[in-house]
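Shown next, in structure tokens, is the structure this report addresses.
What you see is the complex with one protein chain gone and the rest in place.
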Amino acid sequence: MAAPLLETRNLSMRFGGVQAVRNVDFTLAEGELRCLIGPNGAGKSTFFKMLTGQLQPSQGQVLFRGRDISQAYAHQIARLGIGIKTQVPSVFDGLSVRENIWLAANRIHSRDRAGNVVDEMLERLGLTGVAGRLVGQLAHGQRQWVELGIVLSTDPELILLDEPAAGMTYDEVHRTAQLVREINRNRALIVVEHDMQFIRMIAKQVTVFNQGSVLVEDAVENILRNPLVRDIYLGKQAAA
Amino acid sequence: MNPRVLNFLGLGLAGVVGIAFMILTPRLAELDTVLDLTIYMIMAILALSLALIWGYGGILCFGQSAFFGLGAYTYAIAMFNIGDSTVPLLLAIALPAGFAALLGYFMFYGRISDVYLGVITLTVTLILFNSVNSTAGPEFHIGVARLGGFNGIPGIPPLNFPGSKAAVIDLEGMFYLSTAALLATYFGLRMLLASRFGRIMVGIRENERRAELLGYDPRAYKLATFTIGGALAGFAGCLFANWGNFVSPTIFGLAQSAQIIIWVIVGGRGTLIGPIVGCIGVQWLSAALGANQPSGSDWWARVLANVPLILGIILVAFVLLVPKGLVPTLGEFGLWLVRSRVRRAATGLEPKQAEKG
Partner (left out) sequence: MDLIALLAIQVLYAIASLALISVGLAIIFGMMRVINLAHGEFLMLGGYAAIVATSNGINIWIAILAVAPVVVGIIGVIVERTIIRFLYGRMIDTMLATWGLSLFLVGLTTAIFGNTTVGISAPLGSFQIGAYRTSGYTLFVIAVAAVTLGCIFAALRWTRLGLIARGTMQNADMAAALGVNPPRVYAVTFGIGAALSGLAGAVLAPVSGVFPTIGVAYVAKSFITVIGGGAAILSGTVSASALFGTINQIATFATTPVFGEVALLAAAIVLIRLLPQGITGRFFRRGL
């Protein structure tokens, strides 16, 4: 049984009086694609922030390839190979699309290679036409794609996607799902989403968060039929 | 037109104009005009130092005058003690740079940002002002150089050609040196900004969080930028000490810091040409306004000669109305003019087509 790519042990996060994440034990294997679902406020984004070093856990450990990264800085964790597309798109709005991608590609490629890598990524995401435009002026769906391009250009081993399909048209959602499946051919991913259609397009294993802890983990077909899961989304009244 | 070609043309133009200016001015202008222009060149370097730190690095530094003053004082003190200007010049760059590095380490590795950076840098320059201002007695000296307190340090020996103490720089020489230094600084900064380091620094300014998530350590980049800015300001300080052969603690004061910020805002924060234009413009305006101190009852003239009053109005007006500064706003206006001309030319064709069709 191969060692997991990512593991959290008893991971918790407390903000003053609020326990946002509660004793989470989570494991992800090499090359696995996991979906993370749960109602708003369940702690999913906070969980992601602890994985990327944006927040330091109040308790517990995060292990990446067996190495404890719980106290590491965000830029150190990024260099180890974890990339994140955040819930609210975090891009360089005042710079061009090309410059955005370049900033990412530059981190792992030499000066000569970087230019080609940028062109390839723009091509792959269909952004060549807007390469010179300022990202801040793009439509929401395109901005999400630019962010995806940024994340992919650093070639991380583990990619975290926080609501990648948010605000997208049906076609864009389809293309995103396709892209996710493509990436999953040789990279591990954790995807947080609310859009159940999107989940169905990509998911195999799903972890359900509720009120800061893991409610249940199962294959996607079982999750969608699980009455507990329906309860937390619809409220207990629906069950009665 | 291809933006890259435009960029090169612009740079080339700047170079040609700069060199022409440098060569022609002493031949064509009076000596005291040359003297005035020299200080404009020196202050423009100071303006560029803040333009780098603030405009491109996104670091709000309210105490740029601290490095400027340290450079001037270091040169003066070292010059009195050593006699030949090679080492004092180098020290005048190295000491402010070192101080900037220490302060920068303290601030950036302490995750201090925004407003708090402004407050700390402001406080630092005030500490320097208060401290140096009170060193008036003969007991305050470094080697043979008395600090002078609020009296300042007069009679600072000018730069000499490295190695020969007798070959001292003269007025014209100061002008050539300052202008050449400004040109070198401008082109040097442009190269820096086009380099990998420069592009990453701008990225950090745009979105520090995202830069971090890509694996760049913002603290290190900010520290480097801040140090370079400090070194530049120190160099300007050294030139300043040479220009007037005098330095006093007001160089550390709030007024001086405010001036530098005003130049950058008025000229345009995100550019290099902007702060140069803003610096020379505001300085020229202050000098022109304050030149004739009118007496008597000409109320309007008295108002115009009141430099803080006018500068204050300018600053407020610019923040409210022209927040991007002169150069970017004029640039946008120019672009708008060109585009509307192009549009008018294009629509001019249509009625003719309609007639034919």
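Points to keep in mind about this one:
By written order: A and B. Residues from 1 in each chain.
We adopt the following convention: a contact is a pair of C-beta atoms (placed from the backbone, for glycine too) under 8 Å apart; a residue touches a chain by one contact, two chains touch by 3 or more.
These numbers come from a predicted model, not from an experiment.
Of the chains displayed, those contacted by the omitted chain across the entire assembly are B. Touching the missing chain, out of B:Leu126, B:Ile142 or B:Ala224, is residue B:Leu126.
For the chain missing from the display, the contacting residue among B:Gly18, B:Gly98 or B:Gly118 is B:Gly118, taking the whole complex into account. Contact residues of subunit B toward the unshown chain are 60, 106-107, 110-112, 114-116, 118-120, 122-124, 126-127, 130-131, 133-134, 253-254, 258, 261-262, 265, 302-303, 306-320, 323.
Please note the rule applied: only the chains that are shown with their structure count from here on.
Work out the mean CA point of subunit A and of subunit B, and you get 44 Å between them.
Across the complex, subunit B meets subunit A through its residues 196, 199-200, 202-203, 206-207, 209-218.
Here subunit A touches subunit B in the complex through residues 52, 54, 73-75, 78-79, 83-84, 86, 90-95, 99, 102-104, 106-107, 111, 150, 154, going by the rule given at the top.
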